[in-house]
Structure formats: structure tokens, C-alpha cells
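What follows is a set of notes on a single structure, which appears directly below.
A single protein chain has been removed from this complex, and every other one stays in its place.
Note that the chains take the letters A and B in the order they are written out, and that residue 1 is the start of every chain.
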Amino acid sequence: MKFIATRIVQMVLVVLAVTLLAFGAMNFLGDPLFNILGPIANEDAGPEFAEVRAEARAEYHLDDPFIVRYGRWLGDMATGDFGRSFKNQTQVSTEISNRLPITLILMVYAQVLSVLISIPWALWTASRAYRLPDKVSTVVSFGMLGVPVFALVVLLFWLGAVRWEIFPTRYDDETIGARLYSMFLPALSLAIPLIATYQRLLRTDLISTLQEDFIAVARAKGLPQWRILFRHALRPSLFSMLTVFGIQTGALIGGSLVVESYFGIPGIGAAVIEAIIRDDFPVVLAVVVIITVIFVVVNFIVDLLYSFLDPRVRLDG
Amino acid sequence: MALLEVNELAVTFNTPKGPVYAVSDVSFAVDKGQALGIVGESGSGKSVTVKSLMGLLPRTAKIDGSAQYEDVDVFNMSKDRRKHFYGVDIAMVFQNPMTSLNPVKRIGEQLMEGMRFHRGLSRDAAKSRAIELLDLVRIPDPTKRLSQYPHELSGGMRQRVVIAMALANDPALLIADEPTTALDVTVQRDILDLLDSLRRELDMALILITHDLGVVRDRTDSIAVMYGGRVMETATTEEVFADTEHPYTQALQRAIPDMSMPRGTRLDPIPGSPPDLAITPVSCPFAPRCTFATDECRTSIPPLSAVPGSETHRYACFHPQGLVAAASTVGGEA
Partner (left out) sequence: MANAQTTSPLLDEAPAPNPPSIAKQLGLGFWLSVGFLLTIVFLAVFAPILPLEDPNKVAVGSKLEGPRAGLWFGADSTGRDVFSLTIWGARISLLVGFLAILIGFLVGGTLGILSGYFRGWFDKIVSFAFVTLLSFPALILAILITTLLGRTVFWISFSLGILAIAPVGRLARAQTLVFAERDFVTAARILGAKDSRIIVKELLPNVVIPMSALALLGMGIAIVAEGTLAFLGISVNGGLSWGKQILEAGSSVRNLQDGPHAALFPIGVVFLTVLCLNYAGDRIREVFDAKELAL
């Protein structure tokens, strides 16, 4: 329990630090008034705009001290109020709640694909370690790590949608089936580097687990190979992969920006890019906070999962 | 008729640095319900021998010779026979109970999976059989143990669980590879006695592997002494102790700890170290450490010869100690 408490305090501190950093950067490095009003925010624009400027200042509380504004923003956020967009006066929370599920589906889709492909692949190669199929796999997965997502999306789109015409060229959310089908290439683009990462880590851990005595014991029990691999070797070998699973969530978020904008998927990745280009800071801030929270929570869950993988790991350590 | 008969077994590992002759020309037999002790220090090839029988050697190992288990040719089994052979006909107990159990699976699960796979027992049937087995290996409070993890048990308890696991499908032959080496001295004896009494209770054959000749003295019917991948001497347990032929067996005898010895008595370690098995064998492997070695021992390999008047006693030595002593006594009298 002490471990959980420490981790929660740490999580809250990290989220606070990130929000402070982001809010500070927006206010000190940028110019909120300019972002709201555009060129007329400048004093030189003429006295006729003074009233507009004052109105905007009052509306967005720009004259309050930084710490007060930061505090108010945090407080609002805690109640689910992310403020109003600078650009189109809509509630940021509405936009986020429309778009966040799409991004989450995409990320889960990618992780599911990665896990479903990498685990059997790693089991297959580890049980044939240092033989030809394993050597070929090592080269292939090393290559997969070298393809940037922005190159992958074009490559997969060209192959899957243009050349072979297997998948649709547009995002389609008519039905769940259509949505999953049209999200396959985007999810695969995110998954390919993950598959390679997981396969490499899991293979290494599996090879060392397969040297363990309890594997020889399982063999001596006369259990078949597939059962030994899945039931005995897999679970004790998942540690490195699980650790990276948490860290990779960050890469996945970055990748989803690329994938969403290229494939035209209306998730928060695409939203944040639009917002940044339009200098719409409330939206950017909201997305940054949400993404950080997702990232921190996923890593917290990963820590909890360790004790499930190995009963010897106690959470009070 | 023998339950298991091993003939001229040879195991060679092909390594990048050349072949390693881990086991050469090893023959022995175990009868139904009988116990065989295989004795030798580490590197003598005893573990490789049983691992070859259990199909546990890596692919780099080349196995020659034959092993006949009842009507089964162990090294050339059909796929169907093999599916339910290990863990059913022959089972094995390993050296280190601390690493023999899967740390992330409950005791019950590990006990039950063998019977469920080989015999298709239902969960409930397997569970009651598991409790029965834990009771058989004298583990107190067996029902509670089923839901425990290995790390919650002591070393001795874990080895009992490993033994129970091996017994799950009533094997006709149990191989125990140094089952007490990794345990506290205080529990070693308990485990050995348990194996001995289980063998009698279940009418099961046992191959007990050890580096300690003392361990097999009261618990086996016959003994094979191995050194450098070869059998040095094989006989009934009685013969080995009454009439030791091989200098290496003698040396092992001197290394047996004895409770009757006065405190502070030093055991006689065997000087020197085991041979390098990477070299093509051309001499008696024990020759470099043997006080009786002659040029003959260093240039040719002594064949297994029978002791006159015994059908079971064989030795591989040019200077059989028992026979030499007998001859000199006879000579002295004459």
C-alpha cells in the first residue's frame, strides 16, 4: 500500500509539473491576447481596438497575476471545464469528448495488434533461437524499427489502399465494422515499430527463461512444446515487454498525431495539430494535460501488473 | 527382465571448438522395482546420461547407442508413444528445488497439469489426486498448499512437491538427479528416505544420481560408478562395498563422511580435477589422478571386464584393487 501511495503522490506531482510547464510556456513564450485577437491585439493597431482588447482581457482574465490564472485554470480543469476555444467559442471539453474516444480506439487497436503479432512471433523465434528462422526474424525486426511512422503511413497507404486496393482510402465511421476496417492501416502503422520492439525484448527474455530448470521440469513432465511456451515460459518473460509497453504509450501518442492527420481521422491528435497551427491554446493545453494523464496512468497500471506477473513482487517494497 | 536397459550409450556435443565427448560407452540396466545408483563427481557424465534418456539434451548433442524401456526404443520413439511417455512411464526429479518450480504458478496448478494433460482428468479429480500426492510425500496441510506459490515453501517442502509432481502419473521409473545436493544437510536425509520408502510403497524403479557413494549404500540394489563420461565400475551395491575393484571407487569410499569418525577428522579428497572431455579419449580418464597408473593406463582405454565368479560385477581398470589384493594374498600364502 505504501508503494501505491508513493506512486500516486509522484503521479500527481508529475502532472502538476507538466501543467505548470505547459501553461507557463503558453503565457510567457507566447502572447495569449495576440492568439485571441490576432493582429489587432497589438497596441500599434490603433486606439479604435482598445475597447476590444480590454473586453478580451477581461473575458479571459488576462490581467490577473499568472499564479491566479494558473490556479483558476487548474481548478476549472478538475471539474471537467477546459475553458473555451480562443477561435470558435466552443467548449473545449465538448470537442475533446467527441474526439478522445477515436484516439483511444486507435491506440488500443494498435497495442492489440502489436501484442497479438509480437507474442507468437517471439515464442516462435525463441524456441528456434540462433537458427535460420530466428536469424531472419532478427534482421526483419531490426529493419522494422528503422521505418519512421511518417514513412510507414505513406508506404502502407500506398500498398494497402492504392496498389492492392484492399483497404478504403478514407476514414469511415458509419458502423463499428467499417470503423475498424478503415482504421486497420492507421493502427498497423502505429503497431509496426511496437511489434519489432516487443518481439526483440520478449525473445531475449524468453531465451533466458527457456534455460530455467522449471522448463526442463515441464519437459520432463512430458508436456508438449506449445504448452510449455505459453503456460510456463511466457508469463515469467513478460517483464521487459511490460515496462516498455508503458513507455511506448508515449511514442504511440506521438505517432497518432501523424497517423490521424495523414489518414484524416478526427481524433485529438489531429485536433492538437489544428489547434497549434491556429494558436488555439486552450485546446492545446487540454490535450497536453489529457495525454500526460493517460501516459502516467498507463505506467502506473504497468507497475501494478508486475505483481500479477510475478507473485514474488510485493507492492509494499 | 530389465525395465530399462542402456547399451553403449555415447553422447557427443558438437561445439564451435570441436566435439566434446560427454558420455562414452555407458551400459547399465534397471529392473522393475529396483534401485540403481549412478555415482560420480561433477563432469562425470551422469547428468548427461539421464538427460539423454529424458530427451532433455539440446540439439547440438549427438546420441549413439540404445536405450530400451520395456518395448520402447527410447531414442527412436513414435510421435504417438512419445506424447504420453515422459511424465507417465519415466519421470524425473531435479537437483535444485528452488528453481525446479515455476515461480509464477500455484503449487496446485503445477501438480495438476501433468495428470490433466496425460490422463485427461477433470479439475476436481486432479485436485483430489494432487492432495493425495502431497499427503503421500508427507506434506502437512495439503489442501492449503495447492493455492500457495513456490516461494512460500521451504527448500525441503519444495523438493517434496517436485517429487509429488513426478509421481503424478504413477511412473514405473523415477530418475532423481542429485535430489538433495541443493538442500540443507538436515533435510537431505529426510528426502532420501522418502524416495526410498516411496519406491517400496509404489513398487517403482529408481535411478538415484549422486556424487556421494554413502548416499546409495543403504538405498540401492546396484551401483554404477562413472568418471570422465565412462562407467568405471558396476556391480550390486553389496559387491561394490565388499570387493571394490576400481581405484576411483576406492577414492570415493574414502570421501564418504562417517558419523562415527572423531570430530575434526579430515575426509580424503581426491587430488586433481576431472578430465577435459574435449580431447579424443585415448587413455583411462582417471589415469592422471590415479596412484596406480602405469604407461598402459595412459596409452589405452581399459575395457569393462567381469570379476571372476560374479555375473554382475564389472570394472574398467588394468589394476583391479580387490583382485590384486586377493592375488597377492594367495601369492603370499603359496
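As a convention for this text, a residue touches a chain if its C-beta (ideal position, glycine included) is under 8 Å from a C-beta of that chain, and two chains touch if they have at least 3 such contacts.
Because the structure is a prediction, the values reported are computed rather than measured.
Counting contacts over the entire complex, the absent chain touches A. Within the set A:Gly38, A:Pro120, A:Gly143 or A:Pro224, the residue that contacts the chain not displayed is A:Gly143.
Across A:Ile36, A:Ala56, A:Met77 or A:Val258, the single residue that touches the chain missing here is A:Val258. For subunit A, the residues touching the chain absent from view are 10, 13-15, 17-18, 21-22, 25-26, 29-30, 142-143, 145-151, 153-155, 157-158, 161-163, 169, 250-251, 253-254, 257-258, 261-262, 272-273, 276-277, 279, 284, 287-288, 291-292, 295-296.
Here is the rule we use: only the chains that are shown with their structure count from here on.
Subunit A and subunit B have CA centres that are 55 Å apart. Of all residues in subunit B, only 54-56, 83-88, 91-92, 94-96, 99-105, 113-114, 117-118, 149, 151, 162, 165-166, 168 touch subunit A in the complex they form. Those residues of subunit A that touch subunit B in the shared complex are 212-214, 216-224, 227, 231-232, 235-236, 309-312.
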